[in-house]
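Showing subunit A:
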Amino acid sequence: MSDAAGRWALEIDGLDVHYGRVHALRGLTLTVGEGEIIALLGNNGAGKTSTLATVSGVVRSTGGTVRAFGRDITKAKPWEIVGAGLVHVPEGRRIFSRLTVHENLQLGGYLVSDKTVVSRRIDEVYTLLPRLAERRNQHGGNLSGGEQQMLAVGRALVAKPKLLMLDEPSMGLAPLVVAQIMKLIRQINADGTSVLLVEQNARAALKIAHRAYVVENGVITLQGPARELARDSRVVEAYLGA
Partner candidate 1 sequence: SGGGEKSDDGPIVLGMLTPLSGSSSAIGPYMKNAAQLAVDEINAKGGVNGRKLELKVEDEACDAKSATAGANKLVTAGVKISVGGYCSGATLPTLPIFEKAGVPMLIPAANSNELVAQHKKNVFLINGTGAQQSDAALKFMKKVGATKVALMDDNTSYSKDIADTTAKLLTGSPALAGRESVTAGESDYGANVNAILKGQPDFIYWTGYYQEGGLIIRQLRQAGYKGNVMVADGSVDQKLVDIAGPEAAEGVFATMTQTPETIQGAEKWIADYKSKFGADPGPYSTQAYDAVRVAAEAVGKAGSTDGDAVIKALEGIDGFQLFSGPLKFTPEHTLSSGGFQILVVENGKIVLKDTLQ
Partner candidate 2 sequence: MSTRESVPLLRVQDLHLDFGGVKAVDGLTFQVYEDDVLSLVGPNGAGKTSAFNCITGFYKPTGGSITLHGTDITRLRPSAIAARGMSRTFQNLRLFGELTVLDNVRAGMHLRLRQNALDALLHTPRFRRTEREATDEANRWLDFVGLRGDRGGLARNLPYGEQRRVEIARALACGPKVLLLDEPAAGLNYGEKGELLDLLQRISGLGIAIVLIEHDMDLVMQVSRRVVVLNFGREIADGTPDEVRRDSAVIEAYLGRDDDEEDEEMMSHE
């Protein structure tokens, strides 16, 4: 078990998700302790994105429960879930392409009622990711792929989440920036945010995670402390390489 405080940030229990005829999640069970970074690994189509999207309330589960910070959010609306402090950086970035970089960041703080706090946090993001500051008045859609990814992460930070869920944040980033982002995640975590990290870059993910899960065909097949999994031969073979 983890060394984190006794409470769970997220408890997913027996989650089922169907897309029409496709049974994408089959009783998936997973927990994120408060203060933990959890890595979720798996092949394409294993159900990682589906897991996050269901937690966010964007996809409806067909069975199982989701609890966040002790509260049942299985049937909650997406905005209630964000309101509860669960923020999701979606796969494929989903930047508002015809809003400026700055406006995108402001939307990150949509549920924060004190707007001075929002602008302070935006400034913090600008210091963390100076590239965004340079492009603050450019349309999100005109950013390069990597810049968009930075914006997506930055946008989530403005919400100051209690649990941050990231879906492949390193996708499309230059190696240097991947390192930066991972560092950033660790920093956010150190400031008290729990993290659920979906990554194809397993090496980078396992490096910063406390614990990790491997999902295959919609069920968890492996779990354990990140360092142990990093040595597990099955993980090495499939996700890490020599």
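The rule is short, and it goes like this: contacts are C-beta pairs under 8 Å (C-beta built on N, C-alpha and C of every residue); 3 or more make two chains touch, one makes a residue touch a chain; residues count from 1.
As a selection rule, all candidates are chains of the complex that A comes from, given by their letters.
Everything numeric here is computed off the predicted structure, so don't read it as measured data.
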item	value
Complex member in contact with subunit A (any copy), out of 1 or 2	2
Parts of subunit A lying in touch with candidate 2, wherever the complex brings them together	3, 19, 22, 41-46, 49, 91-92, 131, 138, 142-147, 149-150, 168, 171-179, 182-183, 186, 200, 202-203, 207-208, 210, 226-227, 237-241
